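One structure is given below, represented as structure tokens, and several questions about it will come after.
Not every chain of the complex is shown here; the ones you see sit where they belong.
Chain nomenclature is as follows: A and B, assigned in order of appearance, with residue numbering initiated at 1 for each chain independently.
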């Protein structure tokens, strides 16, 4: 099995899906000749030509709108946001057109909108965002956020084959830092299924994206202190695997919700509400959130390092909860 | 110049008359509280919608604006569907989920717009792009009002159409107002067609109250698009003869403007054309009008008999496969 980076896994998924299905095509800024700002689509223009790898003007709303129209004609467009931060320019198109078309007029919109999210690379307030919460209150959309190369590939394939609009958040910090052996055979990671990244009994950390690694590192650290942490990697954010979450809480009885996005209005709220409603009986301690604080993503290293949830902060929260 | 057959001349009249009569019925239904929500009339603008849409062929697709009922009828939307939509019935194309003429049928060649103005430009571009990738030679048409041309969505969409050289026709309905806002406060050009220059797209102004002129300019654009000649922008100069919606008495519109445009009524004038060209005589026109009235009676009866949607269906169709727990809070 060849060793493949997270970034390369994404490219493989695009490549294989384009090979498999002539309806799959790509649109985005600088994705063709240049191969994308992060080189995710490198080589695809050469392989599939300019009709299937379309360099567009700087118009996120129109790109998504055109993808919706093409999807209505039976195509499977995959749109790249150069940075996921620019998806805010297509917010209206996604929440009002893409999300409602099936419900209103019985026409599904099988598009994927993907792009690099997340911090840790000194990108500042406009190249580091995590945007999942912007879209969480819009029925009709789906969202995924892979943490591993395996999932990056499998979830992108699932997203492309899905008949509804899927937002696919790839964490730019992981692009070249994560390497894995991937199977030769084709596989899919179904949308809506979480993964137990580590078994544990003292408490559960539920997270996704780059924070999965922070959780795992913390778990290793605290294992030495006798604190046995279970880590759930959600993989899909909308829909998410409620059963996996509730099962883990029922097992450990204590839970930390961890994400890189800022606290107020962050994804953890949805999880907390579900757990506090459906697993209340199982809870032996408060539901704890560990997140970034409520500021824009700062640029300077000391600020960003302090901003991002760290092993240190997470360990502190976990120790306190374990003792509760 | 395109040559119209006698039947085509009659068709154009038929659809304009059908549009106006249907809207008149809707107005009555509105007063009876049977129309639910707002009612947007196209009185005085019927020629624009009918003439341009009539230039399309089977397989082509359009995206209408609120005042393009006529275009929908040309593409085969049935009066009963429109009645049911406006009365929020199950049988309306959106099953009571959306309002107005927000319904779609790709077979017949129309899609349902959303309210957010300008957005349909890029969606319609995407239809054309998708068709091209499927090697289908279709043309798409999108309607925007003078007001909608101010939106960023319009700009991005038209620019994309231009760059990709898509077979998409952009019809700008210049009807003097966007709600209460006159075009002078909407943009600093007198002719909307100036905007075509910014995109490098050929642009034409047409008398939006002359149905044959609308057909001809659209037909040429459609033919060119179908032959690979790319997009066209059309500015149809017309006038909104009623308020923005039923509740708006449009007191902000100068009376003399309304007087002037009344003399340009697209149906009255077209009747004269038909008589002059000896296509239909006055009594034949009356007969046609009566047939339309009867037809609408029948359609309305069907619509009125149709049920409201069943609340039990509320959760259906948000996703292809329902998402678990979406309903858990319902009683």
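Note that in this section contacts are C-beta pairs under 8 Å (C-beta built on N, C-alpha and C of every residue); 3 or more make two chains touch, one makes a residue touch a chain.
This one's a predicted model, so the numbers in the text were calculated from it and none came from an experiment.
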| item | value |
| --- | --- |
| Whole-assembly formula, with each chain kind represented once in the display | A x2, B x2 |
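In this text, only the chains that are shown with their structure count from here on.
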| item | value |
| --- | --- |
| Computed distance of Cα centres, subunit B from subunit A, in Å | 40 |
| Contact set on subunit A toward subunit B in their complex | 23, 25, 51-52, 54, 56-57, 59, 61-75, 77, 92-93, 96-97, 100, 102-108, 139-140, 142, 162-164, 192, 239, 242 |
| List of subunit B residues in touch with subunit A within their complex | 93-95, 97-98, 102-104, 106, 111-112, 114-116, 119-134, 136, 152-153, 156-157, 159-160, 163-164, 317-320, 323-326 |
